[in-house]
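Complex shown without one protein chain; remaining protein chains in place.
Note that the chains take the letters A and B in the order they are written out, and that residue 1 is the start of every chain.
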Amino acid sequence: MNPRLWKERATILILYGLTGCGCLVLAVILTTVIMKGAPALSGEFLFEESRNFGSEGGIFYQMIGTLILMAGAAIVCLPVALGSVLFQTEFLHSPPLKKMFRFLIYSLNAVPTIIFGLIGYLFFGVLLDAGVSWVTGVLILAVMILPTLHVSIHEAVESIPDHYREAGLALGLSPGQQMRAVILPQSMYGMVTGTLLGLARAAGETAAIMFTATAFSGVQLPQSWTEPVTTLQTHILVLAQEATNPKALTHAWGAGLVLLTLVFILISVTLWIRSGMEMEAER
Amino acid sequence: MNKQPLFPERGPAFWLTGLAAAISAGTIGLLFVSLVVESVPVFKSEGVSFLWGTDWFAGEVYGALPMIYGSLMVTGLAVVMVLPFALGSAILTSEFLSGRVRLVVKAAMELLAGVPGILYGLMGIALLAVWVRDLFGLIDGNTLFTAGLLLAVMILPTVMTLAEDALRAVPGETRDTALSQGLTRMETVMQVVVPQALPGLAGAVFLGLGRAMGETIAVMLVIGGIDRIPQPWFDLFASGQNIPSKIGREAAEALGFDLQWSALIALGLVLFVMVMTLTTAGHFLLRKAR
Partner (left out) sequence: MTENVYAIQLENVRLSYSGKAVIDGASCAIRKNAVTAVVGPSGSGKSTLLRTLCRMNDRIPGFRAEGSVRVLGRDIHDPGINVYELRKRVGMVFQKPCVFPKSIYENVVFGLRFHASPNGENFSERAERALRDAFLWDEVKDRLDQPAHILSQGQQQRLAMARTLAVDPEILLMDEPTSALDSKSANAIEDLILSLKEHHTIVLVTHHVEQAERVAEDLICVDDQTVCHKPCQYP
């Protein structure tokens, strides 16, 4: 056989092998979480509070805690992200200032999450006197997901066709009216996908909240601003590190499965919306 | 006569969005400033030996070298292990698979890139560390190698998607030209497409490196948590420590204002500088590739 063709086939085979290995590893991860987590799932597991150091009961308040933190972060972050995008695109006309703003957002994206925990605690925990509390956690996560929302919304606003903007301008709309009538409706999907991705990021984050917002046991719903919550992420963390009871480890996997499902739903919806938008754009 | 002021229109919309922009810019600025300011005390007390010192005993002496070593080692290890798989599957997906399969693969990768770090950590501590221990006959499976391997798995989706984007960015005419010269498809890819996509591929790897270096929770659970450089220094099957893991372990007990807190923030500063260098390089290369 032609040695060139032989070499060609061999290389493609190697590529398939490498890809196969990669896929296999990732498939193993998913099946492991599902196989190990599924036995823990039950009505009791989902709707009761955790007892006896996580080896009995369920993860009800952990789920609530994760939801509180991620939803709070998105609620705090969205108006700030939206406002700063609009300021940047509609009012900031000087290219160097625009560039600087973009650089700030990009560098925020590069900050390791543990650093948000450190500095965030310093400001929200110590200076705002919130201590180790859900408020501290919400604010830290809000800063952490700012780049995610910002980039997503910015892309959507930038991709609004120029003729829409000009049609609005030519009718004599002021910038505020232009935002309400043209820019916000046209960039809605960027806000939605950005927020969903931000929620997913916040739900999956552990390092930034483990010593700033959460406690392991004896926590239910926060009754005041300065109380900690308990979350799925930190629950898994503690059980994984310290569990000697195999039942507790099973609960860790169960909590992991719930968390993974939550994150996957958020990302899938994002992908679905985005692919819908792409099809619309192609038409 | 037609000189425009910097901000010509000042309605409520201007002030509202301006406030939001000021909040975000101010928060980011404060974050960076306090990262520097808060780490000053430890540099004052330890001098540059903070960076070179090999001993870290809270309350006595703070030397960050073992953690810096651990971070570099684990990240380097991860990238060496991830490269063949990420690049191989990127080339296969972008050059040889049909459009629909490609979309499915990309979607799967985006899902996987979102798997929370804590799940990798759980897997690492419950499975991977045990496997490593048994496979290599170690006493303790929590080693630098384990951490590197876990990180490689974690960044695989990120590096693969970015690398695939870089390959797709090479225009189709380039491929057609090479094919019309009688090159095989694989030769086209290797001789023409990959060299042209090289900056983008490098950018993808750098961004993956940045992500690996900053990852905390998964590494913390499997690295062993011992603040020393192994003897000999290339012994990957020894326990170690990297910067995020060190911060994560000690932050809760150091919450406050003493020197240990400052030392942890200084560690954070060092980490940030390293990660920032990698991601800036990555973004620069990606932009150059476009």
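One rule holds in what follows: a contact is a pair of C-beta atoms (placed from the backbone, for glycine too) under 8 Å apart; a residue touches a chain by one contact, two chains touch by 3 or more.
The shown structure was predicted, so the numbers you read here are calculated from the model rather than taken from an experiment.
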item: Residue among A:L30, A:L46, A:L173 or A:A215 touching the omitted chain; value: A:L173
item: Touch criterion as defined above, residue of A:F53, A:Y164 or A:F264 at the omitted chain; value: A:Y164
item: Interface with the undisplayed chain - residues on chain A; value: 93, 95, 163-164, 166-174, 177, 181-182
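The definition used in the following text is that only the chains that are shown with their structure count from here on.
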item: Chain A and chain B: spacing of chain centres that average the CA atoms, whole Å; value: 17
item: Contact footprint of chain A on chain B as seen in their complex; value: 4, 6-7, 9, 11-14, 16-21, 23-25, 27-32, 34-35, 38, 84-86, 88-89, 91-93, 96, 103, 107-108, 110-112, 114-123, 125-127, 153, 156-157, 160, 184-187, 190, 210, 213-217, 220-221, 244, 247-248, 251-252, 255, 264-265, 268, 271-272, 275-276, 279-280, 283
item: Chain A residues within the chain B interface of the complex; value: 4-5, 7-8, 11-12, 14-19, 21-23, 25-26, 29, 32-33, 79-84, 86-88, 90-94, 101, 104-119, 121-123, 125, 132, 143, 146, 150, 174-176, 179, 200-201, 203-207, 210-211, 233, 236-237, 240-241, 249, 252-253, 256, 259-260, 263-264, 266-268, 271, 275
